[in-house]
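One structure is given here, and the rest of the page talks about it.
Selected chains from the complex are presented in situ; the others are not included.
Chains here go by letter, A and B, matching the order in which they are written, and residues are numbered from 1 within each.
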Amino acid sequence: MRPDDANVAGNVHGGTILKMIEEAGAIISTRHCNSQNGERCVAALARVERTDFLSPMCIGEVAHVSAEITYTSKHSVEVQVNVMSENILTGTKKLTNKATLWYVPLSLKNVDKVLEVPPVVYSRQEQEEEGRKRYEAQKLERMETKWRNGDIVQPVLNPEPNTVSYSQSSLIHLVGPSDCTLHGFVHGGVTMKLMDEVAGIVAARHCKTNIVTASVDAINFHDKIRKGCVITISGRMTFTSNKSMEIEVLVDADPVVDNSQKRYRAASAFFTYVSLSQEGKSLPVPQLVPETEDEKKRFEEGKGRYLQMKAKRQGRAEPQP
Amino acid sequence: MRPDDANVAGNVHGGTILKMIEEAGAIISTRHCNSQNGERCVAALARVERTDFLSPMCIGEVAHVSAEITYTSKHSVEVQVNVMSENILTGTKKLTNKATLWYVPLSLKNVDKVLEVPPVVYSRQEQEEEGRKRYEAQKLERMETKWRNGDIVQPVLNPEPNTVSYSQSSLIHLVGPSDCTLHGFVHGGVTMKLMDEVAGIVAARHCKTNIVTASVDAINFHDKIRKGCVITISGRMTFTSNKSMEIEVLVDADPVVDNSQKRYRAASAFFTYVSLSQEGKSLPVPQLVPETEDEKKRFEEGKGRYLQMKAKRQGRAEPQP
C-alpha cells in the first residue's frame, strides 16, 4: 500500500480495497468462463453484496487478496473474495474484508451478448443449493433496485453546516484507457473507487475529521459504462447515527461523443463512514439536519437500514464497526 | 506518451503537456534559487503566461521538454519552456508548445515566507531590460485579475443544448501525496492538468466531437493549495467563434479538515478548444446560446479577447490555431 492509496492519516481508502477485490474477481471469473472451448468472453461485474471493512489497512502494509468461485448459474458466476492486511515488519495479519461479487460473461465479439457459464464443481452437495438461494435473493433485489432511481443532487447557495446541501459533492470523470478492460468498458472496481472517493469527501465535509469507510451496501451495476463516456458521481448524506454516517452515491454515464445515446444511471449504493480521532478511536458525528421533504424521507429510510443492520449484527453477536 | 496521456482519438491532453512544462519549470527554478548558500527553498508557481498549442502530440511520441531561466527579479524567476514532439519511428520533430512561467521561492522552514532570488547572468544587456518590462506587465495583470472573482457555476435542471448550463461541469479532487511537493502544497502542474480536464469535458459536451486544447490564457495562482484540501474545479463555456470555444475554469480550495480556514479561489483561467474531424481537420462549432445577463456579458468579454488575439496574430503573421 502506497501513499496515494491512503488518506492523510495513513488509512487506506476503502475504494482502493474495493478496486483490488474486483480485479481479483474479474480475473478468476474470466478465467473460469473461458475454461471450456467455446466463444471467448470477458466477465463483467453485475453486483457486489454488502460488505464491511473489519479493520483498517495502512501505508506500507501488504494486502493479500484471495478469490474463489462459490456458485455458478447459467449466466452468472458468484465469487467470494477475502482481503488480509499484513504488516511485514511485525508479521501481524488481519482480516480486512470479505466480499461476494456476481459476474456475467460477455462475448468478446459482441459485448452485448451474454454467454453461458461452465458449471463449477462443488465439494459438498449442499453448496449448490445454498448458492442457488443466494442467487435468487440477489436477483430479486437487483430487479427492485433497478427502479429505485434517486434524482440528481442539486446544489444550493450558501448552505448551513450539517445540512445535506452543505456536504453534498459531485465529481466528473472522463473515462480513460486505464479505467477500462481491453474490450472497452469500465472495470467495476474503478467505478467503486470513484464512488468511495465522493462518499469520503461528503463525509469529511460533514464532520471535518479523519474519516474511514465502515461498510458498503450492495452495489448493482445496471449497465456497462463504455470508453469515451463522462461519468458523474454524486454523493449526499442521507442519515447519521451517533457514530456513523450513511452517504448515497449515484453514478450516471454520459456518452459525450455519441449523440444517439442518452445519459443513464449506471450504479448506485450507500456507503457508511465513521469518524476517527488521531488515536484511531471512533468519534461522535455531528447530527445531519434534513431540510426538505425528500431529505426527511431519505433520513427515515437510512435509519431503517441502520436499525436492521444493527439487529442483524447483534443477532450474529458480531462486533460493530 | 501513453494511452492514459491522451483522449480516445490519440491526441495527448493539453493538461498532460502543461504538467510536464510546470515540472521542468519547478526543477530549474528550485535549483537556481538554491544555488547560493542561504536558506533552502522550493519554487512555487505564481503565473503561466498565455500559451498556444502549436501542433498536436500523439500516443507513442516522445516529448522533449527544455527549460531556461530568462529573468529574475528580487523575489521571482521567469522560466521559458519549450516542448518538442518526436516521432521515433519517422524521426519527425515538431515544436508543440512555448511557455513562460513565473516562480516564487518559498522558505522550506516556513512556506509562507518568500526568499530572495540569486540574480541570473544575462548574455546580452538588453535581456535584463526586456525581462523587467515583462515582469512589470505581468505584475500589473496579476493584481487586476486577483479581484476578477467569477461566481461559482450553478447547475440548471434539464438545460437546452448549446446553452451554458448544458455543458457546464465540475470536478472535486481530494489532494493526495503524489499531487504535492515534499513541502505539502500542490504542484501547479497538477492543478493545470485538472483544469484542462474539466475544460475538455465542457468542450466535448458542447460539440460532441473530438476536441483538443488550442491555447490557454494566462493563469494566475492566487494562493497555495495545501495537502488535505478538497479542490473544486468548475468549467463553463463563455464564448464560441466559428471554429473555437472559450471555457472559463475556476479552482476553489476547501480545507475540509481545518475548520479555521474558509474556502478560497486558488486559480482561474480561460482555455480555448477546437473541434477536430476524424481526419484531424478543424470543424465548425455549434454556436453558444447565452441566456442570462451574466452569460451575455461573459460572451461579449470572450469575444473581445478573441478579436484582440486574432489582431495580435495577424500583426505577427502567425498561423491561427
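The criterion applied here is as follows: a residue touches a chain if its C-beta (ideal position, glycine included) is under 8 Å from a C-beta of that chain, and two chains touch if they have at least 3 such contacts.
None of these values were measured; they are calculated from a predicted model.
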item	value
Assembly size in copies, with 2 chains present	3
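In this text, only the chains that are shown with their structure count from here on.
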item	value
Chain centre separation in whole Å, for chain B relative to chain A (CA means)	35
Chain B residues within the chain A interface of the complex	3-4, 7-8, 154-155, 157, 169-174, 176-178, 197-198, 200-201, 204-205, 208-210, 227-228, 230, 254, 256-259
